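Of the protein chains in this complex, all but one are displayed in their positions.
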Amino acid sequence: MKSLLSVRGLGRSDLEALVTGASAMRDALDRGDLAERTLAGRCVANLFFEPSTRTRLSFDLAAQRLGANVVTLNPATASTAKGESLRDTVLTVSAIGADILVVRHDEVGVPQAVADWTGRPVINAGDGVAEHPTQALLDAVTLQRHFGGVGGLRIAVVGDVTHSRVAGSLIHALPTLGAQLTLVGPKAWMPEDSPVEIITDLDSVVGEMDVIYLLRVQTERGGVIDDEYVARFGLHEIRAARMRPGAMVMHAGPMNRGVEIAEEVAESPRALVTEQVRNGVPTRMVVLDLLGRGAT
Amino acid sequence: MKSLLSVRGLGRSDLEALVTGASAMRDALDRGDLAERTLAGRCVANLFFEPSTRTRLSFDLAAQRLGANVVTLNPATASTAKGESLRDTVLTVSAIGADILVVRHDEVGVPQAVADWTGRPVINAGDGVAEHPTQALLDAVTLQRHFGGVGGLRIAVVGDVTHSRVAGSLIHALPTLGAQLTLVGPKAWMPEDSPVEIITDLDSVVGEMDVIYLLRVQTERGGVIDDEYVARFGLHEIRAARMRPGAMVMHAGPMNRGVEIAEEVAESPRALVTEQVRNGVPTRMVVLDLLGRGAT
Partner (left out) sequence: MKSLLSVRGLGRSDLEALVTGASAMRDALDRGDLAERTLAGRCVANLFFEPSTRTRLSFDLAAQRLGANVVTLNPATASTAKGESLRDTVLTVSAIGADILVVRHDEVGVPQAVADWTGRPVINAGDGVAEHPTQALLDAVTLQRHFGGVGGLRIAVVGDVTHSRVAGSLIHALPTLGAQLTLVGPKAWMPEDSPVEIITDLDSVVGEMDVIYLLRVQTERGGVIDDEYVARFGLHEIRAARMRPGAMVMHAGPMNRGVEIAEEVAESPRALVTEQVRNGVPTRMVVLDLLGRGAT
């Protein structure tokens, strides 16, 4: 693997290898083991053209734990302020000596463009409404660790699917790992053409699922929050009470509490949200390490 | 000590141990000794929800000198911009793997809340008008190094006491170490109820003090600068000339030159301001090291 731009190029054995490696790395971190500094002397550039806390810090720490030098491009202080093109900014960061580029941008396809422009390994840390591959990977790690495996799980991805890059990656990754995915939400937010089942009535399936994966209503991408949405698709306590024993709730954060997820559900033992975050650093360490090795 | 949220929980022997350790660390830094990397593989998260230069850089460098990985949450680019709650942001940073959280916030009590939410060691780097414990510690280090001890020193803390978190910590720490503290300023800026002496006439005590500690007029917290304040409480050259031989001037910065402190006084040999800053990194190293060890 040269870059991680999309989960679409990854087959089941690729995904399983990444999940297994990340889960082992998580165990090592929990034990307090120091990771091998496989990126010592290498440089990871964090190019976040959109605001981000969890993903940026997670990549930052993952790279540091592997011994890398980390440089961060802060959109607020970037030369694009001087009218420089995105391509020139990226080529400059590459020429400065970035060995791996981590890219988030609100336009679809920018990470791919960065890979094309620079010839360097690139990790897509979220591009517009398209993909967020490391999120899907860390979610798979979370499922693997909690359920012992992803295969056979019935998972509902609920909400603003068309505006969600998280959904964009989950839709491929989870079925490839053998999960049975159902998309749930208002018709307007569902893809016109989907390889997986689409349903507009959450209540009809909430009792059958092993996992309810709630998507953030992307108000900054045109999503509108209204009472009807909350009533029909929000996971409130009464609805959550109908979930199967052992069924779990996931959310990639940041959560709109009281909208797609009720306070009480977010705080309940069903919530895997913190586990998802915890699995982010080890997952990104495994991806960075892999790209740093230049493995194929 | 699990967290450093306030100086109020610290007794004289606790404070003395911290001061002695920080002073020894300062000597080691002055000699150019490399510190033991006791935080290697650990992560310190700098969560500065308010702008800061000196305190943020000081913690950043202190953590790096101990070998820690440092991640910094920049309020301008944080997910709170996406409407995430403070609690969720903090839980996320904790779950990413922050071993110690350094927190500054303009609301009183946030560092305590962060400690409660995360169960991790937290250092209060300034919360609203309440406390700034490491400032009081580094001030004690500065007094110890200059005077050979804090006990018996007569110290006037002058100015906007009620709006000053620096004063909030000094009021406990310095008397606990045996100093005789006097608060000086306009009645409106004095606490209603204080364990230490309150005086509204600086001139009546300026000639008796070993230390005049000037507080910044906190214009951003409602403080108003007027000519009367400067005339009555500003430490100008004529007033400073009445200080005892060997008496010193302190200020936690940033200084409003020409307001609470005159240019000539800030630049005079009486000023310990630079020493205070110099003692910041070793003081924070000792605190970080202590919390990193999980000592009680």
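Per-chain residue numbering starts at 1, and chain names A and B are given in the order in which the chains are listed.
In the analysis below, a residue touches a chain if its C-beta (ideal position, glycine included) is under 8 Å from a C-beta of that chain, and two chains touch if they have at least 3 such contacts.
If you're wondering where the values come from, they're calculated on a predicted model, not measured in any experiment.
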| query | If the hidden chain were put back, which of B:23, B:58, B:135 or B:162 would touch it? | reply | B:58
| request: For the chain that's not shown, point to the residue among A:35, A:93, A:202 or A:273 touching it. | output: A:93
| field | Touch list for chain A against the chain that is not drawn | value | 40-41, 43, 45, 69, 71, 73-74, 76-85, 88-89, 91-93, 95-97
| query | For chain B, which residues lie in contact with the unshown chain of the complex? | reply | 29, 32, 34-35, 48, 51-54, 56-58, 60-61, 64-65, 74-76, 219-220, 253-257, 274, 277-278, 280-281
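Here is the rule we use: only the chains that are shown with their structure count from here on.
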| query | How far is the middle of chain A from the middle of chain B, if each middle is the mean of its Cα atoms, in Å? | reply | 40
